[in-house]
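A single protein chain has been omitted; all remaining protein chains appear in their positions.
Here the chain labels run A and B in written order, and each chain numbers its own residues starting at 1.
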Amino acid sequence: MKGSRFYYEFYNPAKVEAGVGCLGQAVSKLPSMGLHNAFFVCDRLENNEAAERVRKEINATGVRTGAIYVCEDKIVRLESLRDMRDVYRANNCDCIVACGSYCVVNAAKTLRMLLSGQVVRFEDAKGINAVRKKTNLPLVVVPTDIGTSNVASDGVTIKDDEGAVFECRSPLCIPDYCILDPKLVSVRVAEAPIAGALESFAKNIEEFVSRQAITLTKCMNLIAIREVRDNFMKAADDPTDEKAVFGLQKAGLLAGICYCGASAGVAHAIASALASVTGRERYICTGIIFAECMRYNLEVAEKDYVQAYYYIVGDDKYAATPAGERAEAFISAAEAMIKEKFGANKLATRLTDIGADEELLDKIVEETMKSYALVTNPRKVTKEDVYAILRSVM
Amino acid sequence: MKGKKLVKKFITSFNMFFFAKGIACCHKYDEDFRRYAGMLPDNFVFRMRVLPDGASVTVSRNGDALTATSGKELTANPDVDVCFKNIEGAYSFLTGKKSFAVCLAQSAFVIKGDVSGMMTVSHMFDIVGSYMLTERKLKKYDRALLPRTAGVHKVRFMTVFGRF
Partner (left out) sequence: MSTFSFSNDVKILCGDHALDNLPYELRECECTRPLLIADERSYRLGFAKEVRHAMDNDIVSLGATYYKISEKVTPKDCDDVVNLYKAHGCDGIIALGGENVTQCAKVAKLMIVQGVGDFVYFNHKSDMDAEKLAYGGLPLFILPTDIPCGIEATDRAIIFDEKNNLLYNFDSVLTRATAVILDVRLTDIMPAKAMATAGLGALAMGVKGFVDNTANPIALAYATGAIHTIVNELLPAMRHNSNADYRIDIYSSIINAGIAYYAIDESLLRDMTTELSIKTNYSHLQILSIIFPVYYKEKANKDKAFKSVLMPLVGEEEYALSNARSREIKAVDKINAFWKSVVELAEIPSRLQATGVEQSDFVKLADAVITRYRGSDPHNNFTTIVKLLEEAF
């Protein structure tokens, strides 16, 4: 019981429509939601069946495609945002539809935040809850990745003109409508299920133990952890297994919803810093440091680990593990899951595998200490702690 | 109730004044604090205020110097602007009831500007808090007692009586 002394806010306005083949039913509601002329953002159009299908279904409801923008930035750049804004305005669009990967969703959410908040200078959008809604601009998101965990979150990542990466958070980044249809998911690279599932898994665990966590977000995170456990291997073995893909989509959705109420922690901060400094994918960095970060938080998150342990191992193993050993067992189980299941595709296990050596350590720590995620870590994180974590996986 | 709010407003303004002095004092005497301040870009301006038109404290870095002023006049375009949504949030922070981290976790304020700059400043605030708060309060305020590189009593004395 946190009690009345603990104040919290919870807000996630995303309307969710999810299920196998739900696309048709979901888009049929768009006209009554006031959408007329859509600005369509997607990945590369070539062989992008999902985007084509979504666009056709939307057009069939009477909602026109005012313009199509292909977003290829891994992290959306200011330059691309300006471009998108100009195209949006030139075509008199009145809503945004994003169909694609994590990057496309990120770009569309950022564009909506800037346009809906009528932000003139980018500097005015930086921060947390810095942008106030000035005009309605519906945003519909149709992810085509497995485990996209930014679908319903309130955060976006942007690269400015100097190449610096920022995170902005605002309720305006949360889509109005999320359509999750596993039939639209296409796995273009073999690592995609691992990337999505690992990120989602790590995020859910961190949010579960977060300083901001409340009963509601904890329940969501536990449900998501169980979905990853049940579906990851099946999706990795057979990316056309719709049930497994849907399970991972749900896990990612829940991670995003909880992010609004309970942010991530030290693992997220270090992984982001590592990814930024080394140029490697964040899920790879997460895979290296996650277990150590969980060990670091053990002294304050023991009770939570004991609870979450059940959702990774199930009835038999949980019952067979003595109560006093469950917290440590949870860390071992999560580590095993990362190394054996996620790592079946040979994830990196040491920092040196991704080119991060002693020389880069100072820079990585400096970047880590700038992360907002440290604040919501259940244990207060100091520079020395970050050095210790990194050295333990060197 | 109305009186209570006025008292809190007064205490908040009063504490903000000494908080600003505490920042300047820590910059002079604490090594860790100076190191964090050195990480901020040159001409960096940080402002903390109470919405809608309450007291504010502004911290600005010019080369090696760090100045902190309190009052109601608002500096234009700070790099980071931390706006407490109401007097309660500011009061809780400035009386040491809640740390910056807890205030942030409980959405007590809105942050406009560079979040990474704000994080650096938050570490500086923690150092100021470690000098200003009593041992008992510090244990409740934050789990980890921060190491202090300067004498606590000296910093407190200079915060109250020093001129910066």
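Here is the rule we use: a contact is a pair of C-beta atoms (placed from the backbone, for glycine too) under 8 Å apart; a residue touches a chain by one contact, two chains touch by 3 or more.
What you see is a predicted model, and the numbers here were worked out from it, not measured in a lab.
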Partners of the unshown chain among those that are drawn: A, B
Given A:P138, A:G155, A:P239 or A:P378, the one touching the chain that is not displayed: A:P138
Residue, one of A:C93, A:L254, A:I338 or A:V381, that touches the chain absent here: A:L254
Full-complex contact with the absent chain, from B:A37, B:V57 or B:I87: B:I87
Interface with the unshown chain - residue positions in chain A: 1-22, 25, 29, 32-35, 94, 132-133, 136, 138, 176-177, 215-216, 218-220, 223-224, 227, 242-243, 246, 250, 253-254, 257, 306-307, 309-311, 314-316, 318-319, 323
Missing-chain contacts mapped onto chain B: 1-2, 5, 51-52, 85-89, 106
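Operating definition for what follows: only the chains that are shown with their structure count from here on.
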Distance from the mean Cα position of chain B to that of chain A, given in whole angstrom: 32
Contact footprint of chain B on chain A as seen in their complex: 6-9, 123-124, 126-130, 166-168, 211-212, 300, 366, 369-372, 374-376, 379-380, 382
Chain A contact footprint on chain B (complex, rising order): 39, 80-81, 100-102, 104-108, 110-120, 122-123, 142-144
